[in-house]
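Left out: one protein chain. Kept in place: all the others.
Think of it as A, B, C, D, E and F in the order they're written, each chain with its own count starting at 1.
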Amino acid sequence: MANVNIKPLADRVLVEPAAAEEKTAFGIIIPDTAKEKPQRGQIVAVGNGKKDEPLTVKVGDNVLYGKYSGTEITVEGKEYLIMRESDIFAVL
Amino acid sequence: MANVNIKPLADRVLVEPAAAEEKTAFGIIIPDTAKEKPQRGQIVAVGNGKKDEPLTVKVGDNVLYGKYSGTEITVEGKEYLIMRESDIFAVL
Amino acid sequence: MANVNIKPLADRVLVEPAAAEEKTAFGIIIPDTAKEKPQRGQIVAVGNGKKDEPLTVKVGDNVLYGKYSGTEITVEGKEYLIMRESDIFAVL
Amino acid sequence: MANVNIKPLADRVLVEPAAAEEKTAFGIIIPDTAKEKPQRGQIVAVGNGKKDEPLTVKVGDNVLYGKYSGTEITVEGKEYLIMRESDIFAVL
Amino acid sequence: MANVNIKPLADRVLVEPAAAEEKTAFGIIIPDTAKEKPQRGQIVAVGNGKKDEPLTVKVGDNVLYGKYSGTEITVEGKEYLIMRESDIFAVL
Amino acid sequence: MANVNIKPLADRVLVEPAAAEEKTAFGIIIPDTAKEKPQRGQIVAVGNGKKDEPLTVKVGDNVLYGKYSGTEITVEGKEYLIMRESDIFAVL
Partner (left out) sequence: MANVNIKPLADRVLVEPAAAEEKTAFGIIIPDTAKEKPQRGQIVAVGNGKKDEPLTVKVGDNVLYGKYSGTEITVEGKEYLIMRESDIFAVL
């Protein structure tokens, strides 16, 4: 797990995505359901939570989150995602 | 009931769907009402609830939920749904 | 009144509709007002209410609700509606 | 004032409209302002209010409400409107 | 100031508009800003306020309000506006 | 700074704009970002704030606010803006 010098604010966490997204090779796909496959990653930094609501996840947790959750951020050449804890579905 | 190593966050639960959705054989259907038939499944993991609001459902409960509720997630080759408890209509 | 083995969650209730909706025989109707005629039914199961807000309706109550309220659910071959208590307008 | 056997839920009231709405005889009218003329009616039944907020209006009150407020309901062949107290503008 | 027998509900007030709106004589005008000129009027009746929030304005106050605020109401042949106190910008 | 006889309600303030907006001389401009330049003005009257939230700005403060904030109001031939304190970005 990478060591980063970033302190997310409030209820935000920094996630190192586990793997690149699979790309579709031959064109547009119309999904048969509206359900999205979640993504996996590891928490590398957490905020202090909001008033009266400390965070549940901690650094090192492997988590599942939605496909379009968070904002990409590049730190020392490496890509992370910064998102709110509420964007995280579960801890593996 | 499957045993899974996933801990849903907050008010989320992990549901093992009871049966595959029936597919329409011959094309597009325009439903005559806006009402959706709910789906059935079994709770396989639950979160700790939100502050001051513990969850009502527990592991093993057979539940009804909306057709488009939750996010699909594959664990050890098996498909589950992760959703908020508020997406669950009733316990059977 | 039917006896059903379903426990609605939180502020939801299970309603047995009193009668089928009348269908329009000859095509599309453009209503002259935006007002909807409510539907009638009987409560057959109730949830435990939300924190600090127990339900007002009880099993056996004949109620009025909006035309598009609730989700259809079939139990032992019979059709019910599951809806939030706030979808219910009045007790007859 | 009619006597009806309907108990509105929560903050809802049952209103007997004072008069039929005037219909436009010769076609579509483009109003010169966005302001709606309110409607008059009499309260014939009231709910118990919401938690900590008892209702202000009472049975027998003549009230003003918005043109599109409420849901039509027919009881013993007579038309009423069921609406939330917040849809009522004033007591005459 | 007129004397009217209307009791607005909750946080509503009854306003006697000070003057008719100026009409545009020669057609459609595209305003150069999105800002609206407010209207003037006098408070002729006030509600009791909402729980924990008594009204600030009182009968006799000359007030400014937005051009499209409130609902027109005719009492004994005279036009008034009924609006929420929050639609009032200032007391003159 | 002008002296005006207007008392804004609640969390509203009366602002004397510092300068006319610059007009675009030669036609439509498509901005390269969605960011708006704020406007400057001076507070000439303030409301009493909302329950539990007194205002922070005071009469005489020079403030920055959004380009489309507030409602124009003419007092004794002079143009002002009435807006909520939350429309004010900063005090200079």
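In the analysis below, contacts are C-beta pairs under 8 Å (C-beta built on N, C-alpha and C of every residue); 3 or more make two chains touch, one makes a residue touch a chain.
Everything quoted here is computed from the prediction, not taken from an experiment.
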Taking the complete complex into account, tell me which visible chains touch the one left out.
A, F
Residue-wise, where is chain F in contact with the chain that is not depicted?
33-38, 52-53, 56-57, 64, 66, 85-86, 88-92
Interface with the unshown chain - residue positions in chain A
5-10, 12, 14, 45, 47-48, 51, 68, 70-74, 81-82
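In this text, only the chains that are shown with their structure count from here on.
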Inter-chain centre distance, chain A versus chain D - centres from mean C-alpha coordinates, in Å:
50
Distance from the mean Cα position of chain D to that of chain C, given in whole angstrom:
22
